[in-house]
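Take a look at the structure below.
In this view, the complex is presented without one of its protein chains, the others remaining in place.
Naming follows writing order (A, B and C), and every chain is counted from residue 1.
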Amino acid sequence: MNTVGHLINGEIITEGTRSQNVFNPATGDATKQVDLASKATVEQAIAAAQAAYPAWRNTPAIKRARIMFKFKELLEKHADQICQMIGEEHGKIGHDAAGELQRGIENVEYACGAPELLKGEHSKNVGPSIDSWSEFQPLGVVAGITPFNFPAMVPLWMYPMALVCGNCFILKPSERDPSSTLFIAQLLREAGLPDGVMNVVNGDKEAVDTLLHDKRIQAVSFVGSTPIAEYIYSTATANGKRCQALGGAKNHAIVMPDADMDNAVNQLLGAAFGSSGERCMALSVAVAVGDVAADALIAKMTAAMKKLKVGAHSDNSNDFGPVITRQHQEKVVGYINSAEEQGARVVVDGRNPEVQGYANGFFVGGTLIDNVTPEMVSYQEEIFGPVLQVVRVETMQQAMDLIDGHEYGNGTCIFTRDGEAARYFSDNIQVGMVGINVPLPVPVAYHSFGGWKRSLFGDLHAYGPDAVRFYTKRKTVTQRWPSAGVREGAEFSMPTMK
Amino acid sequence: MNTVGHLINGEIITEGTRSQNVFNPATGDATKQVDLASKATVEQAIAAAQAAYPAWRNTPAIKRARIMFKFKELLEKHADQICQMIGEEHGKIGHDAAGELQRGIENVEYACGAPELLKGEHSKNVGPSIDSWSEFQPLGVVAGITPFNFPAMVPLWMYPMALVCGNCFILKPSERDPSSTLFIAQLLREAGLPDGVMNVVNGDKEAVDTLLHDKRIQAVSFVGSTPIAEYIYSTATANGKRCQALGGAKNHAIVMPDADMDNAVNQLLGAAFGSSGERCMALSVAVAVGDVAADALIAKMTAAMKKLKVGAHSDNSNDFGPVITRQHQEKVVGYINSAEEQGARVVVDGRNPEVQGYANGFFVGGTLIDNVTPEMVSYQEEIFGPVLQVVRVETMQQAMDLIDGHEYGNGTCIFTRDGEAARYFSDNIQVGMVGINVPLPVPVAYHSFGGWKRSLFGDLHAYGPDAVRFYTKRKTVTQRWPSAGVREGAEFSMPTMK
Amino acid sequence: MNTVGHLINGEIITEGTRSQNVFNPATGDATKQVDLASKATVEQAIAAAQAAYPAWRNTPAIKRARIMFKFKELLEKHADQICQMIGEEHGKIGHDAAGELQRGIENVEYACGAPELLKGEHSKNVGPSIDSWSEFQPLGVVAGITPFNFPAMVPLWMYPMALVCGNCFILKPSERDPSSTLFIAQLLREAGLPDGVMNVVNGDKEAVDTLLHDKRIQAVSFVGSTPIAEYIYSTATANGKRCQALGGAKNHAIVMPDADMDNAVNQLLGAAFGSSGERCMALSVAVAVGDVAADALIAKMTAAMKKLKVGAHSDNSNDFGPVITRQHQEKVVGYINSAEEQGARVVVDGRNPEVQGYANGFFVGGTLIDNVTPEMVSYQEEIFGPVLQVVRVETMQQAMDLIDGHEYGNGTCIFTRDGEAARYFSDNIQVGMVGINVPLPVPVAYHSFGGWKRSLFGDLHAYGPDAVRFYTKRKTVTQRWPSAGVREGAEFSMPTMK
Partner (left out) sequence: MNTVGHLINGEIITEGTRSQNVFNPATGDATKQVDLASKATVEQAIAAAQAAYPAWRNTPAIKRARIMFKFKELLEKHADQICQMIGEEHGKIGHDAAGELQRGIENVEYACGAPELLKGEHSKNVGPSIDSWSEFQPLGVVAGITPFNFPAMVPLWMYPMALVCGNCFILKPSERDPSSTLFIAQLLREAGLPDGVMNVVNGDKEAVDTLLHDKRIQAVSFVGSTPIAEYIYSTATANGKRCQALGGAKNHAIVMPDADMDNAVNQLLGAAFGSSGERCMALSVAVAVGDVAADALIAKMTAAMKKLKVGAHSDNSNDFGPVITRQHQEKVVGYINSAEEQGARVVVDGRNPEVQGYANGFFVGGTLIDNVTPEMVSYQEEIFGPVLQVVRVETMQQAMDLIDGHEYGNGTCIFTRDGEAARYFSDNIQVGMVGINVPLPVPVAYHSFGGWKRSLFGDLHAYGPDAVRFYTKRKTVTQRWPSAGVREGAEFSMPTMK
């Protein structure tokens, strides 16, 4: 069985001390091993990054950006290979992996604009003959810790921008599906990145804690669950680092009575079940306003879900694949059970899906649950599976109160055709990313991604304009030139040092 | 003796349970008492702010800004009165208090531009007929904790911007010189600010800890010493708040051999001794490159210091006044003693200044120390007194290494007439605010203030553009309007709900 | 009879050679004379401006801005007096004059943000150790030529921004209502503006042509009718000046069947008849989609118009006042006649309004005309009177084609509650300022004002961010400092000139 190693200073390194299985979630088989980095290995990566930093920092931004132009070419050239790797270890279907990769590439495209993004502000005459300007300088060595559900995209949210800003990077990706992440990072060398500027260490808590405590790490970006995000944030900040830690979510869609219901159902299908619901922007709760809307939603949804096809990544006609592990499969089923036990009605039941030829895969079928209430565990916690729960309310205000009452504030959406309802909703809802008839309101790469409340710890959102600020520190220069006589000519006859 | 109270919901309130003396540092006399808020009182302020928030949040930015236009007028109208209050409790001379207030007003002026500063980014067609934009929404109730050395200016770095962004504010100013701060805050009501939007609580650790732990406080801005800054930052962030905490400093000026030495000496005088050196941007170390430069610097400095005049705030011909407390006076003298003991040469000795008529004042005279080395305690720690230490080095690179080796990275300066030296210095030095022939490179109000290393904890600097980002959270809206038939006219004949 | 003179170099000057009557349009009486400047007088103003320029250019932006802070105070203090002057010469009612003045003051408020608005872009390391930045420098002496309909507001669109950018200004206001304009300009001196920086010349074509041909004038801003705008633009540009020339308008509102009709009628009342329709943003055509909407609009409008009150400026209960001149009154009535003759139906007829006590005033009452068609003269030309014409169409697309087919493209509006219709309209309509349920979509002062097609000649719109670019020229500096040995220390022993 192959072992996935670490990328340090341009070389693939395997320690061989501790490792862990990597599974194909469609078959349930362990197919690879991943090496788990010790503290020493992580420190070796940090040292490599530190060594590469001075030259990289002084490389003009346009030259750093040009490596990203080339990187984009290489990602597009190797797209099929990357999607295959993602499918084998994560389980997501080819078209979904391609979508993930494309979203990742969009962050590379944005990073190509570094010279524009890094412009400082220049003020002439802040006082008589005094000028002042700001520079956005790199931080040094920074780290990223990323989750299993987007092994290509989430790392690409982070390091392309970190690198073009002049930083060196240590990535600690998920140990569940490490291959595509490592492969992509290796392409950077071919794109012209000097060795040591980008490093990948696979590992577990030991690797994470090393990054959190090492003084040479200036900043940490994290995406994962809220309890870990909170740990990462408080530990990193207590160690004097800047940190942005993105956590869990419970994304609600309000379905208004005036919504185009066919459109809403069509949108909800992909948003709730795509990638088996293992997305922090998955739409997992539909709040129907009024029973007329609720009944229509349930009826149309039920009909539409009949056509959902679950299976292995290699068949592109599948809609979604297995969840990531056996344990996670059991957890998702447990939430469905608990909802049922607490009085909800399982309208479409995905608990025992038959997937021809994949009897041992970690599959959960698309599940629709009606009459969910806020007291239920399945409502309060993030399921991270292909489960759409419907809550019924009487008014739009109740729907909004429900959303605002939840712990998380990542994404949300309203289906309506009414301008006023949409504006009131987007203005007042306590959620960071808002869709109007857009169920997965993931901001495009030139905007920034971030939830509110306990979905994000930190001041600045991920990628886009906020990432430029996160990966740089402001330096303000104030300049005044006292006359040295050179201009006036007095010194020309006999130059002396004063 | 008068007691200084709290401003809560537009009323001045005094608890009367715990209080502390406020001194006139020029006479050494206790002249007032300041009430120390209990947890309950602070919570009352928070509740008032929370209650005022919804209406204030929905007030158009231009209307919030207009209150700042009026506030500026009132600050200018009451300037003399405010400077008097500052002088009586802090001790700084009238001209210096006027300078502080002016710097504060400049932040009010900047806040008047709120409508411009709060613009979000609008993207048409992020996909086919899909638009996306960002909004910078207020956080809610936020807090500021400010130091004794700028009772007018540092609070004005914070709340004008916080308020125009739509937040409500709780200010916990220094308990050593609370009167001017409170007076200024009261002017906001006359300027048209609704009650409860701005509140002031005087207090000590109890008040601070209440602010740090209360869930309703969304953000904390702090200026003070590094150990407290670190405590504030780690506590606030562990409690899920955003935080920016500005700490101590040790600001070096490099004096190059080609510098205009008369200009340098003239600039250093004010930068080292102004406000008795009780400024986080005080220039406390001069690094002379080469003995020729060092000797010239010492000679010219010694001569210039003969004219320094120390005394009470009320005499505007004085250059600077007393330090803030008896204990602080002793601490400053202790540093001078230690430098002497560790081998430095006290060239001009301010340890026992005679100040006619103010025998009990907390005075320290201007002090110049030569041959200081990095091992000395007086070099490693922040003195916060009217003491300029000179370190001699051979090369500019040694001077820069010295600066980069220090714990702090707040401000720094180079005196030279050479473009290349200045550019190399400003590019490479690990300090957040850099002066080129400007010894106090405090950024103007439309740039941002912040040190590096252990001089600032957090991502975003104080005031200026960074403050807009600190006091707002990004919301990204993605919008698509499915056709509802209205435009096409199909629905005109028979409107029905789909 | 008093004569209104010119403001040149801080002094009021009257030539006494040529002059013209100024009327009170409510009474029809000539009440003042206005001096008409000769070429020599205009050149005197230009010379004064040119002389004041070098010092003003070098005044820090923050100091220029502070004059605007004070100017705002003075405008607010003298508001009643200014509105009185406007009413006496222009005829608009007190509340309307107050609105105009307020809109003008908002441009002064925006100009207070000059230090932020004038920031250039700074790029570190555009090449190895090469930096580059942009500066936005003033143009020199610039001119504004403004119309009678907003004697306070339109000049304030121009010169506050031009001045804070560092330019000196020559204003040639309308000779029909010159008093408020001149009074306002005089307040600048009290606000602290140095003499000569701002100058006002009253006059006619001779003054205009002098400004257009004088080499010292760097830029011309104009607001007026399209034929004159075109002349100004082609003449100014042929003389090497930059120019922005705003012309006429024919602003349509589409009334959709799903609109809130009471709201639409309420909005249209003010937008069509306010200031007697003498606004370039007046809503003069309502395009009703479908006869149901059209009939409802006509019915509700007819009822609402019964309450319209026309009269003299001094009675604040009036809705609008007289038009500007006898000739203009006749012209407006002529358009109504022609519409009737060409087959339209005059539903509410304002041709012979009775205004008690003002028998000789230049009044036209609110007029509503139905069944207007694109062939009619009254549809094709700008009426500039209190006349609302209704065109009936079958579909929204027809309504949009009508708008896009018209010569002008200043403002437009749609009344609907449908998000999709609003988005399609605002995206595709060939008009520069678009309202969604906002009938007078005049951009706020921190955005920019400008129409499309033959409503504006030039690249940059009026006021707001575009004005900053219009009143400054870009300078790009690229800087590299070759080592001079100063930093490395080689030169310290023996400095020589190379």
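We take it that contacts are C-beta pairs under 8 Å (C-beta built on N, C-alpha and C of every residue); 3 or more make two chains touch, one makes a residue touch a chain.
This structure is a prediction, so every number in the text was calculated from the model and none was measured.
Q: Among B:Thr17, B:Asn125, B:Asn316 or B:Asn337, single out the residue that touches the unshown chain.
A: Of the candidates B:Thr17, B:Asn125, B:Asn316 or B:Asn337, B:Asn125 is in touch with the missing chain.
Q: Which listed residue, A:Ala185, A:Ala421 or A:Val442, touches the chain dropped from view?
A: A:Ala421
Q: By the contact criterion defined above, which parts of chain C meet the unshown chain? Give residue numbers in ascending order.
A: 121, 123, 126-127, 130, 132, 134-135, 230, 233-234, 237-238, 240, 242, 257-261, 263, 417, 422, 426-427, 431-438, 441-444, 446-450, 452, 454, 457-461, 465-466, 469-470, 473-484, 486, 497-498
Q: Which chain B residues would touch the chain omitted from the figure, given the whole complex?
A: 58-62, 115, 118-128, 133-135, 137, 416-420, 422, 436, 495-497
Q: Spell out the interface residues on chain A facing the chain that's missing from view.
A: Those residues of chain A that touch the unshown chain are 62, 65-66, 69, 72-73, 106, 109-110, 112-113, 115-117, 119, 124, 129, 131, 256-258, 289-290, 292, 394-396, 416, 418-425, 427, 444-446, 479, 481-484, 486-489, 492, 495.
The rule we apply is simple: only the chains that are shown with their structure count from here on.
Q: Of the chains present, which has its C-alpha mean closest to the combined C-alpha mean?
A: B
Q: Between chain B and chain C, how many degrees of rotation does a Cα superposition need? Round to steps of 5.
A: 180
Q: Averaging only over C-alpha atoms, locate the centres of chain A and chain B and give their separation in whole Å.
A: Whole-Å distance between the two chain centres: 36.
Q: CA centre of chain A versus CA centre of chain C: separation in Å?
A: 48
Q: Which chain A residues sit where two or more other chains touch them?
A: In chain A, the residues touching two or more other chains are 121, 123, 126-127, 134-135, 417, 422, 436, 497.
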